[in-house]
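Apart from one protein chain that is not included, each protein chain of the complex appears where it belongs.
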Amino acid sequence: MDLQLRDQVVLVVGGAGYIGSVVTERFRQEGATTVVASRRASDDLDSVVMDATDPVSVRSAIAGVVSTHGRIGALVVTAAPSAQTLDPARSSEPEQILEAVDSKALAFLRVATEVIPNMREAGYGRIVVISGQNALVTGNITGSVRNAATIMVAKNLADELAGTGIAVNAVNPGLVADDPPREVGIGRAGSTSTQQVADLVAFLASPISGVSGESIAVGHRVRGVMSF
Amino acid sequence: MDLQLRDQVVLVVGGAGYIGSVVTERFRQEGATTVVASRRASDDLDSVVMDATDPVSVRSAIAGVVSTHGRIGALVVTAAPSAQTLDPARSSEPEQILEAVDSKALAFLRVATEVIPNMREAGYGRIVVISGQNALVTGNITGSVRNAATIMVAKNLADELAGTGIAVNAVNPGLVADDPPREVGIGRAGSTSTQQVADLVAFLASPISGVSGESIAVGHRVRGVMSF
Amino acid sequence: MDLQLRDQVVLVVGGAGYIGSVVTERFRQEGATTVVASRRASDDLDSVVMDATDPVSVRSAIAGVVSTHGRIGALVVTAAPSAQTLDPARSSEPEQILEAVDSKALAFLRVATEVIPNMREAGYGRIVVISGQNALVTGNITGSVRNAATIMVAKNLADELAGTGIAVNAVNPGLVADDPPREVGIGRAGSTSTQQVADLVAFLASPISGVSGESIAVGHRVRGVMSF
Partner (left out) sequence: MDLQLRDQVVLVVGGAGYIGSVVTERFRQEGATTVVASRRASDDLDSVVMDATDPVSVRSAIAGVVSTHGRIGALVVTAAPSAQTLDPARSSEPEQILEAVDSKALAFLRVATEVIPNMREAGYGRIVVISGQNALVTGNITGSVRNAATIMVAKNLADELAGTGIAVNAVNPGLVADDPPREVGIGRAGSTSTQQVADLVAFLASPISGVSGESIAVGHRVRGVMSF
């Protein structure tokens, strides 16, 4: 399937991370000019330093990409600290919850807000954010609130941009692993590989995709309960 | 993106219809052996007659495909009467509602039930059903109940098959049109082309997809309301 | 709390059953004129025979109640065969699914359709249907589809009647038992007593309630997953 990504500029925020690096590689295989944004300087040839929790850093990084490449056709944000870095003993602490919302949902919002004017000018754009299926389950307030907030930001942006040619979607992995187990418990999300996440992201970030305002689980969607 | 569908056998029930014919063409472009099932004999070289509301017809058609091709790798069901054929004046009539559930949700269930044993043996399969975004809105009881029932059948099958290598998903177009308008009203679903539906279906029906138990809108997902 | 149900006429379809008889008693304690509709003639002083799967029987029964009492202020429908009567071995059989949709969701629709004109004239009404939390879980296609269809009919009616003074809601028990256990498994609904169901129904069927278009679980809502 030709994703028609050749010569498009794709910005992957968090593109040096566990999921992000596979996403980046995926876009390069499709022939896209793919810029990696990460907190620390990377040895990637096409990269930019960005701290997505800092509005000044975000603004300057995006301005740099636009100045170099002109047009950002697709933005992928997978910059959040992984779920494993969250302290489960502090999952109900207001401070950790706020910090987690800031560094995931609002980091995404900051980056998207800077990129959208460039896409609006072109009358075209694709935005994909990696959230997670723990938005759908209980048991860890930090995990569910930060991911649900991320999905809500995406849907708000999608609805605001309806009709402009810019599509916005969230992708929600369950557990991401190199060798994901097949089994899925009742009330639990299934597992997935980084490659499966990257393939779905590439599809949604491509011009051929007609999906917007969606939130898509990858890895079996929470088993045992209905979803619409 | 290589969907790895070459030499796979794909059965498209409703494959001669408005959406189905584009889906069929999509799979053939990917190199899949694609069998069209339709109510009336078609002049398609690789086709089978099937009335999905009749269990005997379904059983015999599937047996025929298995006997000819051995292995069904993917099943796509898009056999339902289009929303336009439903009489809006009868949308709250129990008889029309039952008939619509039977000819869409249960037609899908009948076909899937016959194909699943073949997929179980192989430890692999992909099932995609076309439902519709009117499952998400009110205003037409026939339209929302038959589509929601279709999504529920898909999620039930997906959960039952979790861990077997068989993935089941529903795809929910809004209005499907040759030249879909961009605008989306508040509380309404967006429009989509048959090609956009077919591309999403092809992705979900491919071995590379890690999605199961999902229900994905194509065309902007109902605008103005949150979705998870 | 004064539910202001004194002298109101309440019709309880299925009012002779396990849940229905407690609902009926509840309304009578509040001073409402409460008419029991049931399939077989009952020795209840204020009762009517109605087969909710038969449109002629429904029409004639409602006409009788209106002719005797003039005004129906509240309608409660809890007429469906209990979940225990469904054959689990046939839960994926199209015939049983259709029959279950007909005898629960569409039975409700038939009765509501006959009662609504009377409520429209008065510019006031309360309609409550008992569905069930298996609408929210997978594992039994018959159970989930018939209950989801019931909830969808209720929401469609509520939306159609918005602004008319008529409120429509669904109440979704988990397991109903005389001595409901407290424990709730992950991915499971909690248990409830008939009295708890009846109290919630009485509240929603009273003039003081401002709730419409809702679907409310009674007994812990499916544990482990988010709900909005």
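Order of writing sets the labels: A, B and C. Residues in every chain begin at 1.
Criterion: a contact is a pair of C-beta atoms (placed from the backbone, for glycine too) under 8 Å apart; a residue touches a chain by one contact, two chains touch by 3 or more.
Please read all numbers here as calculations on a predicted model, not as lab measurements.
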Displayed chains contacting the withheld chain: A, B, C
Residue touching the undisplayed chain, where the options are C:Ser42, C:Gln96, C:Asn140 or C:Ser209: C:Ser209
Contact residue for the chain not shown (choose from C:Val23, C:Leu75 or C:Leu136): C:Leu136
Of C:Leu3, C:Val65 or C:Ile141, the one touching the omitted chain in the full complex: C:Leu3
Footprint left on chain B by the chain that the document does not show: 135-139, 144, 148, 186-187, 222-226
Missing-partner contacts on chain C, residue numbers: 1, 3, 30, 135-136, 148, 151-152, 155, 158-159, 162-165, 167, 180, 182-184, 190, 192-193, 195-197, 199-200, 202-203, 208-224, 226-228
Chain not shown, touching residues in chain A: 55, 92, 94, 97-98, 101-102, 105-106, 109-110, 113, 138-141, 144-145, 148-149, 152-153, 155-156, 159-160, 226, 228
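We adopt the following convention: only the chains that are shown with their structure count from here on.
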CA centroid of chain A to CA centroid of chain C, Å: 43
In chain A, residues with contacts to at least two other chains: 135-136, 148, 222-224, 226
